[in-house]
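Here the complex is missing one protein chain, while the rest keep their positions.
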Amino acid sequence: MKEFFNMGGYALYVWGSFAMTALLMLAEPLLVRRRRKLALQRISRLVRSKSAQASKKIQQTQQDIDK
Amino acid sequence: MSSNRFNWFRFSSPATFYPLAGRLVPWFSAIAIILIVIGLYMSFFVAPTDYKQGEGYRIIFVHVPASWMSMFIYLVMAFWAIIGLVFNTRVSGMMVQSLAPTGALFTFLALWTGAFWGKPMWGTWWVWDARLTSELILFFLYIGYIALHSSIDDKRRADRASAILVLVGVVNIPIIYYSVKWWNTLHQGASVSVKSGSSMASIMLITMLIMALGFWFYSIAVALARVRSIILERERDANWVSELPEIKR
Partner (left out) sequence: MFKAFSTVVMRDLLLAMRHRSDILTTLFFFVIAISLFPLGVGPELNTLREIAPGVFWVAALLASMLSLERLFAIDFADGTLEQLLLTPQPATILVLAKVLAHWLITGVPLVLLSPLLGLQYDLSSDVIQVLMLTLLLGTPSLSLIGAIGAALTLGLRGGGVLVSLLVLPLYIPVLIFGAGAVEATVSGLGGTGHISMLAAIFLLSLVIAPLATVAALRVSAE
């Protein structure tokens, strides 16, 4: 098993390149997922604030009518 | 207009493209994972040791697919750039923007693995080999695209301006490659042919192709996933976005 990892003396180079490839190709999807989560949060905040404004406006018109 | 004619522009609006991409991403990522696992297994356990370079040559199974992908993704970006400029469809501009980081990543990987391969074989980390140098210039082109796109606030203008940059870049890639090849042979004599495709054992070639296919599906999956969040960012105040199930939750 140990001989396998030694890669015929080229361990540093072979594992160096494969490790960097694996690292970047795993990191990128995670970054994309994080970016998606942020975008969704922003939109839901936006939607919530818009609906809050809308309901406040409705109450206002209600009060004007009652007055 | 006969309805059976496939309307090419049905998916050109973000609202229709978003769910389509959503359905495709899992499929492409699954295929990518399967292919890469097979490719990795083959590159370590099936491919024979090279008579000249021993085990060190296995880096080829990552280096070559990465450099293929870096070139291929730039061409795909140019394709979407043309579509975006000609038909002014918004999704194509977003596709170009979503492909750029993956392309830059593969170019960096090609340079990294090229350097890690050059050290044992040629003795130095960086060799001004024609291919590595044009890969480095391709990396600058990607960085130039990303920098230009992110420095323009109005996203529609950013798409169109950087689409022109990509097209100018595509015209330049063959010129850069041949001038670097000409320049390199002037200095160092015929550059070592690192990977003469045909003379390799067929098993090595097949492994490399499987890895390349795996990388290909990987980049489609990542690009589609990223384009979805780009759509969300750009269309955040569109009402179809607020109706999305993910938002309702």
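Labels A and B are assigned to the chains in the order they are written; within every chain, residues are numbered from 1.
Heads up, the rule we're going with is that a contact is a pair of C-beta atoms (placed from the backbone, for glycine too) under 8 Å apart; a residue touches a chain by one contact, two chains touch by 3 or more.
Source: prediction; values computed, not measured.
Engineer: The chain left out here touches which displayed chains?
Structural biologist: B
Engineer: Among B:Val62, B:Leu132, B:Val180 or B:Leu244, choose the residue that contacts the chain missing from this document, as touch is defined above.
Structural biologist: Going through B:Val62, B:Leu132, B:Val180 or B:Leu244 one by one, B:Val180 is the residue touching the chain not shown.
Engineer: Which subunit B residues touch the hidden chain?
Structural biologist: Subunit B touches the missing chain through residues 85, 137, 140-141, 143-144, 147-148, 151-152, 157, 160-162, 164-165, 167-169, 171-172, 175-176, 179-180, 182-183, 186.
Just so it is clear, only the chains that are shown with their structure count from here on.
Engineer: Sort out for me which residues of subunit B touch subunit A in the complex.
Structural biologist: For this pair, the touching residues of subunit B are 29, 44, 49, 54-56, 58-59, 62-63, 66, 101-102, 105, 108-109, 112-113, 116-117, 119-120, 218, 221-222, 225-226, 228-229, 232-233, 236-237, 241-242, 244, 246-247.
Engineer: Could you list, by residue number, the parts of subunit A that touch subunit B in their complex?
Structural biologist: 4, 7-10, 13-14, 16-18, 20-21, 24-25, 28-29, 32-33, 35-36, 39-40, 42-44, 46-47, 50
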